[in-house]
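Apart from one protein chain that is not included, each protein chain of the complex appears where it belongs.
Up next is subunit A:
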Amino acid sequence: MAAAVGRICGARLFRNTGIVGPQVCQLSTSSQGWTRNRKLLLSTLGVVGGGVGALLFALEQSVQASGSEAHPPHQPWSHDGWFQSLDHASVRRGYEVYKQVCRACHSLQYIAFRNLVNVTHTEAEAKAEAAEVMIKDGPDEEGNYFERPGKLSDYFPSPYPNENAARAANNGAYPPDLSLIVSGRKGGEDYIFSLLTGYMEAPAGIVLRDGQHYNPYFPGGAISMAQSLFDEAAEYSDGTPPTASQLAKDVATFLRWCSEPELDDRRLMTIKAIGMFSMLAAVAYYFKRHKWSTMKSRKLAYKPVSKK
């Protein structure tokens, strides 16, 4: 990189030209143009850079029709948009869904009960939630491990002690940890929502093994997780009707929060960055006008050389 910059700029980088010098240089036609080599290098750089950019754009825009899985349609999430925060009522309902349905098989090991405080629950409620689960702790004074009610500082307990136990209990399939699942899957919460609501009868020709189910949104179609969200599969404490799509929407929002607890802060930071950078842009614009005022308002007078 440094070599390329050096080739393009040459020794001009190091020459002291004063303040007015460069401006005069740029405006004057007397200075030399680019050399052949520099033109060649710059046009190569431009073509290569543009080509790579076009390739990336094309890859991103490709229809991706070679796979067999269905692409999740985009849902109108309430946290879509530059300034839109998470819907915390929805996150709270999603936690209830996780607690009543998903937790039977899926761990959520990077979320602690203290994370719920002032996000979905008050401190007292979060303490009560934590106290409902038993946490393995120890060793005590005699070297024994024991179980105790959870505290705010505890992370969500996993349903299985380790991955092998999880596989053994689920036909060899490992229920993935859900902490970062929305960031970790292509399609994010759209994928989660489509997967949870997309179970259907396997079409003719698809062979499913024992314990497998058909879901067109799952890569390959054969998923080991059975459909778990039905109408009234969970109960909401705020009285929202627990239809299957409502459950899926709320748990997807909750899992988005698990993956990106800082989402609200980022939205706020966007507002601040726009405010701050617009002020700085105004300053930069004024400064540019200020510095160029001498150049723009000058007059050049040519004195004809009088002939003898």
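Quick note on the criterion: contacts are C-beta pairs under 8 Å (C-beta built on N, C-alpha and C of every residue); 3 or more make two chains touch, one makes a residue touch a chain; residues count from 1.
Everything that follows uses one rule, which is that contacts and distances are computed from a predicted model.
**Student:** Look at the options "AP-2 complex subunit alpha", "Complex III subunit 9", "U6 snRNA-associated Sm-like protein LSm2" or "mRNA export factor mex67" and return the one that UniProt uses as the protein name of the missing chain.
**Tutor:** So the chain that does not appear here would be "Complex III subunit 9", according to UniProt.
**Student:** Quick one: say which of A:Gln84, A:Gln109 or A:Asn171 touches the chain that got left out.
**Tutor:** A:Gln84
**Student:** Which residue, A:Thr122, A:Ser153 or A:Asn171, contacts the hidden chain when the whole complex is considered?
**Tutor:** Going through A:Thr122, A:Ser153 or A:Asn171 one by one, A:Thr122 is the residue touching the chain not shown.
**Student:** Which residues does subunit A use to touch the chain missing from this display?
**Tutor:** Here the touching residues of subunit A are 78, 83-89, 92, 118-122, 125, 238, 264, 267-268, 271-272, 275-276.
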